[in-house]
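Missing here: one protein chain of the complex. Every other protein chain is in place.
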Amino acid sequence: MILRFGVVGTGAIGREHINRITNKLSGGKIVAVTDVNQDSAKQTVETYQLDAVIYPDDKALIADENVDVVLVTSWGPAHEETVVAAVEAGKYVFCEKPLATTAAGCMRIVEAEMKQGKKLVQVGFMRRYDTGYAQLKQVIANNEIGEPLMIHAAHRNPTVGENYVTETAVQDTLIHEIDVLHWLVNDDYKTVQVTFPRKTKNAHGKLQDPQLFTIETIGGIVMNVEVFVNCKYGYDIQCEVVGEDGIAKLPEFPSVVMRKSEQLSTNILNDWKYRFMDAYNVEIQDFIDSIAKSGEPEGPTSWDGYIAAVTSDACVKAQQTGEKEPISLQERPAFYSEHILQNN
Amino acid sequence: MILRFGVVGTGAIGREHINRITNKLSGGKIVAVTDVNQDSAKQTVETYQLDAVIYPDDKALIADENVDVVLVTSWGPAHEETVVAAVEAGKYVFCEKPLATTAAGCMRIVEAEMKQGKKLVQVGFMRRYDTGYAQLKQVIANNEIGEPLMIHAAHRNPTVGENYVTETAVQDTLIHEIDVLHWLVNDDYKTVQVTFPRKTKNAHGKLQDPQLFTIETIGGIVMNVEVFVNCKYGYDIQCEVVGEDGIAKLPEFPSVVMRKSEQLSTNILNDWKYRFMDAYNVEIQDFIDSIAKSGEPEGPTSWDGYIAAVTSDACVKAQQTGEKEPISLQERPAFYSEHILQNN
Amino acid sequence: MILRFGVVGTGAIGREHINRITNKLSGGKIVAVTDVNQDSAKQTVETYQLDAVIYPDDKALIADENVDVVLVTSWGPAHEETVVAAVEAGKYVFCEKPLATTAAGCMRIVEAEMKQGKKLVQVGFMRRYDTGYAQLKQVIANNEIGEPLMIHAAHRNPTVGENYVTETAVQDTLIHEIDVLHWLVNDDYKTVQVTFPRKTKNAHGKLQDPQLFTIETIGGIVMNVEVFVNCKYGYDIQCEVVGEDGIAKLPEFPSVVMRKSEQLSTNILNDWKYRFMDAYNVEIQDFIDSIAKSGEPEGPTSWDGYIAAVTSDACVKAQQTGEKEPISLQERPAFYSEHILQNN
Partner (left out) sequence: MILRFGVVGTGAIGREHINRITNKLSGGKIVAVTDVNQDSAKQTVETYQLDAVIYPDDKALIADENVDVVLVTSWGPAHEETVVAAVEAGKYVFCEKPLATTAAGCMRIVEAEMKQGKKLVQVGFMRRYDTGYAQLKQVIANNEIGEPLMIHAAHRNPTVGENYVTETAVQDTLIHEIDVLHWLVNDDYKTVQVTFPRKTKNAHGKLQDPQLFTIETIGGIVMNVEVFVNCKYGYDIQCEVVGEDGIAKLPEFPSVVMRKSEQLSTNILNDWKYRFMDAYNVEIQDFIDSIAKSGEPEGPTSWDGYIAAVTSDACVKAQQTGEKEPISLQERPAFYSEHILQNN
């Protein structure tokens, strides 16, 4: 069985997924595309030599009986409407982050999905599919370090442009830690506080950089997350989980070990694209395989998208107030609880 | 375009490739299978739900017009005849090592291929597709460490069974270093000498273990290769290239970093299967993509298979004599020289 | 010239210093000892075969003309009186932490010393003499990582006894980070806030463990310091300085690298004694050499002792309030400012 994708949004990330599904992975194919820019849609079909219908809009694409999955890679503000429509049509959805730009929007998707009586939606949080994070999750789940007590994490990026402002550090950067950290420890967030260290000379005027987020969970885990997007030296993701009986830490991204010019060194990546390249592939292949196998995607759910939205809002508020801000989630519906267990 | 594979040999490695092509990679499918054990062939078709014809033998399979590629995963002594027949029929061939069990056999394949006027055959030396080796090759090709002078390598395996004897260390184990090391430095072998250290208590009676191979190239590079197949502690592949201006070394296989019980540690694999898992996928995908793109496979050639056979014979002789034995290759045909350049 | 030490307090640490000065270092000797337990003093003289007068109390010892240096290793509450008396007598003082148990006490020592017109006192903060910290200081001073923006530090210990309570984490443990971190970045502290993660099952009833201290400096550097004294896995000191242009981190304590039982590992110490063994030796030798060379000790001053006391008080208060507490230092006298520059 081949899973037939209709793609809404043929920008950079849309094209990458199209290329991935067409040329690298197994079990899926692109049968329909649409974009607000119809030329982009046409050009994409040509570039990747797709045997795909070009639709004028997402509604038409969703209506196509040949489309099994709607792959949502349009710009963020458009996500909610497309996802709700696709879910109501009973289609599977793979939606890049954010699931919706507001917590209320995410909740509308959650409700639409529950009404369908089965899980249809996966959100594009690819880190869970990174080998390092997967090993870390396993180590914790196996009780190799006892109960987690603290997490020390860092998300560092060499440089950002002028349109990246203080809130962007939450919405585009921290958002990945927001998803992956609660998943790692299987806990829910309670509060967040932000501290701004001295600003680096390498950040432009509208951006406070670096930032330190202190996040506490319901279970009492304290997470320090450094976000530093003009660190200059490279793209570097660090995550260390301190448990009662030991500590586990993400491996460094592997690279040839050099002895040269009085230095013993390995390379640090300079671009985020390379860091999670494999994770993107595994993520989509797992989405395809899970649906083929069990009829449901098994990755990050609509509820995870909702958690990300609520937490992200609280983090932005904490940036503004300097105070410890609550992260107030509604009660998790039983509908979404099985999934957590499966993921362990 | 989908490349259509006919598989000769449905044992363990044949099935892994079938699964890979069917469920993980893109651009290929299995359309025919055969095995000396017809039940195995039938069971394979069922297990992987293949839409494939089951043939009584390799000749019939090769004759099928729907077969573009013959994937040779039968036992070693049968390789030569299948490969020659497939090449003479103008089919592409992906053949697991050894290409043939003798140098003369490899040469007959080389000659058959040259007669066809284009490259058809790729030999399954997957290490070239490992990220670490690929980076090492790049570092050398970029002249980052100057001219290579020495290589220190080790191939360690936790334990082997009774049927693994002293020569097996060359034919099944060292064979991978034989292929990858000359490729790394783009040089040809000249001599080999073997030293046997004190035998480990963990090796059975018919096996000298460990063994140290000292291999010299035409260009004067000296390679020390340790083969130690009852090292107990894990499966561990080491390769360090010492150049005039610096040294480059394979990265350790990545794993979560633990602090526990007074140890800072990472895991070492206990089984070779995990070490080159990705390399096997990349190898086959590259084979498919290269044929789709340029009409020729771009991996290890029949000539590389011939080099492996000649070198392997010399290594076995060196085990027996204790002397420095010559590795005498025929002159490389121009037909196979382009490839080396492409590979850089 | 041999520097003549009179030792006040012949407990464990007093004896270690006596052994060090007598049997490992050069340029010093023990000529007098005293202890509230006179038997301990006598036994010490015998054990180390010292040619030393045993005095009934610190006053008598200080009055001995043969004593150049008073080495204060009595219990903390007694330090202030001994140090003030020694300074007023114009003697050099090497005083183990704390310099005094209160900020006011430290200030009285500072004033007594300033009245003498030259530096006489060194406080036993040995970490500054650790090779790793010294390298870290050099890297920062050389501007190799630009201006420091953040420090991530951890002080982990395998286990503590019943008498170690929540405040002890500041007074006996964090105190070392308090001294070394401001010295590293040549800055003064401004505020501190404490977060208590979920308590480890391995801590006894009266102890909150682990604890996270967030300390901000006048210059805007934010320091996260984890104190975890029942971490079980070993004694482990981590310190990473994040600068505008790069990051520098303490090396792991060196140990033989093992490949065994599917693990690549190095040892982590299980006891703090081994971690700073060399630093203790370098500290005392430097104290002796500096006095011989320039007539003044060049290590941590009375003012550094005062900083430690004020900061320690604020940290304990922060443990109790949960709020961000100010760290209010008096203005640094010019008398103590040269030293900082020398230390760079």
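Read from first to last, the chains carry the letters A, B and C; within each, the first residue is number 1.
To be clear about the criterion, contacts are C-beta pairs under 8 Å (C-beta built on N, C-alpha and C of every residue); 3 or more make two chains touch, one makes a residue touch a chain.
Note that the structure is a prediction, hence the values are computed from the model and not measured.
Listed by label, the shown chains that the missing chain touches in the whole complex are A, B, C. When the whole complex is considered, the residue among B:Y48, B:Y233, B:W272 or B:F335 that touches the unshown chain is B:Y233.
Remark: the omitted chain is touched by one listed residue; of B:K59, B:H152 or B:H204 this is B:H152. Checked against the full complex, the one of C:G132, C:P148, C:P197 or C:P210 touching the unshown chain is C:G132. Contact residues of subunit A toward the unshown chain are 233-234, 236, 252, 259-270.
By the touch rule set out above, subunit B reaches the unshown chain at residues 146-147, 149-150, 152, 195-202, 210, 212, 214, 216, 219-222, 224, 226, 228, 231-233, 242, 244-247.
One chain of the complex is left out; on subunit C, the residues touching it are 22-27, 131-132, 135-136, 139, 144-145, 245-261, 266, 278, 285, 289.
The definition used in the following text is that only the chains that are shown with their structure count from here on.
Ranked by distance of CA centroids from subunit C, the top chain is B.
Distance between chain centres (mean CA atoms), subunit A to subunit B: 38 Å. Remark: subunit B and subunit C have CA centroids separated by 59 Å (rounded to whole angstrom). The set of subunit B residues that touch two or more partner chains comprises 252, 259-261, 266.
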